[in-house]
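Take this structure first; my questions come after.
All protein chains of the complex are present and in place, except for one that has been dropped.
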Amino acid sequence: MLPDSRNTTTVCLRVLYADTDRMGVVYYGNYLRFFEVGRSAYMRARGSSYDELERNGTFLPVVESHVDYKRSAGYDEELEISTWLGELGRAQVRFAHSICRGAEVLASGYTRHAVTNAAGKPGRLPEKLAQALLGPACETHEDILAT
Amino acid sequence: MLPDSRNTTTVCLRVLYADTDRMGVVYYGNYLRFFEVGRSAYMRARGSSYDELERNGTFLPVVESHVDYKRSAGYDEELEISTWLGELGRAQVRFAHSICRGAEVLASGYTRHAVTNAAGKPGRLPEKLAQALLGPACETHEDILAT
Amino acid sequence: MLPDSRNTTTVCLRVLYADTDRMGVVYYGNYLRFFEVGRSAYMRARGSSYDELERNGTFLPVVESHVDYKRSAGYDEELEISTWLGELGRAQVRFAHSICRGAEVLASGYTRHAVTNAAGKPGRLPEKLAQALLGPACETHEDILAT
Partner (left out) sequence: MLPDSRNTTTVCLRVLYADTDRMGVVYYGNYLRFFEVGRSAYMRARGSSYDELERNGTFLPVVESHVDYKRSAGYDEELEISTWLGELGRAQVRFAHSICRGAEVLASGYTRHAVTNAAGKPGRLPEKLAQALLGPACETHEDILAT
């Protein structure tokens, strides 16, 4: 599944000392944090926000995560996190992510989310959100420099 | 304020790769996580638990934290976190902490906590908890190997 | 691939406030930290340690991680992390993990690791380590209470 640039949102972030480990590179678990940064930007770029979604009673708990680590990311490097919709079902959403440094892909992966209410019961994605997620970004390509 | 061994609870933990940073040692922010490990052990050693406290409507949000870093802690090293009561007022609690590797003190510091209800309104420490915190540990010295 | 109890190492840990997020449960990225706790215990139970391995010039950077989240883990709960060898090749190792609360499986997954030298060049697993990883634990089943 190749990302379509119209339907991809890219956000930049700079690697903190806090993100690195003794190997001098980003700790493998922190990529899931970076994926969250990407998802959050993807939704905001489509006029939504995960916070608002929860306040309206819809939750998207992660039910599966996968990361392929290809090259390591060093301290203070600027990374680009690209996010696109991998799959959108009635009761689940899959976000696909890639993390690049310039032209190099450092990591890629995905997170799969169930749709539930506040009590954790399975639910359906509100139609309005589904349409927003499927559509292009309000701005074609946002470029937010994140620390 | 020197710790009194009867009133001090010590817990061991092993440094994870996740805790380290590019300098090869524990990231400075992670000591506040270690302090939490210490507080939690201190309360459990006195027959209480912070989880139970919250379920009964009392919260202890941190209002001040302080750390003096003396020596660095490396990956896979076993650390001892000692916690004792620094101060107990009607509306606040201060926990004092030291982090050692054998006989060496690596860091020391404290966390000061307000007492509130679930809505964040100032409250008072339940008398039963106050007595438990002031008393000695159920076991004199617990030695829990963490991670 | 079902774990064989002789070849599985289980370690306990207690969920910290630091591990939780606004949903009141362990943040999805922190499971990769828990997997590290499991791998580390697995190696130590076989007379080895990852720290020693690195000091002898062998590194095991993670090249793939996967987590299936089945049930959420709450604050202060005691979890059991079980780790076993998923696959052992000349140039890679796969560790399989499950995270349980009593009889309930909360999450499972794996991490795949390349074998490299300090400069990141592909290498081979030292024969002695390979034998140790394939063998049973020195103690049949270690039960270390963490934090």
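Worth pointing out:
Letters A, B and C mark the chains as written, and numbering starts fresh at 1 in each.
To be clear about the criterion, contacts are C-beta pairs under 8 Å (C-beta built on N, C-alpha and C of every residue); 3 or more make two chains touch, one makes a residue touch a chain.
All figures in this text were calculated on a predicted structure; none of them were measured in a lab.
Think of the hidden chain as still there; on chain C it touches residues 17-18, 20-25, 27, 29, 75.
For chain B, the list of residues touching the undisplayed chain reads 23, 28-30, 32-33, 36, 59, 61-70, 72, 111, 120. Not every partner is drawn; the one left out touches chain A at residues 11, 13-14, 16-18, 33, 36-37, 40-41, 49-51, 75-76, 144-147.
The definition used in the following text is that only the chains that are shown with their structure count from here on.
Inter-chain spacing, taken between the CA centroids of chain A and chain C, is 25 Å. Computed from the mean C-alpha positions, the centre of chain A lies at a distance of 35 Å from the centre of chain B. Residue numbers of chain B whose C-beta contacts span two or more other chains: 17-18, 75.
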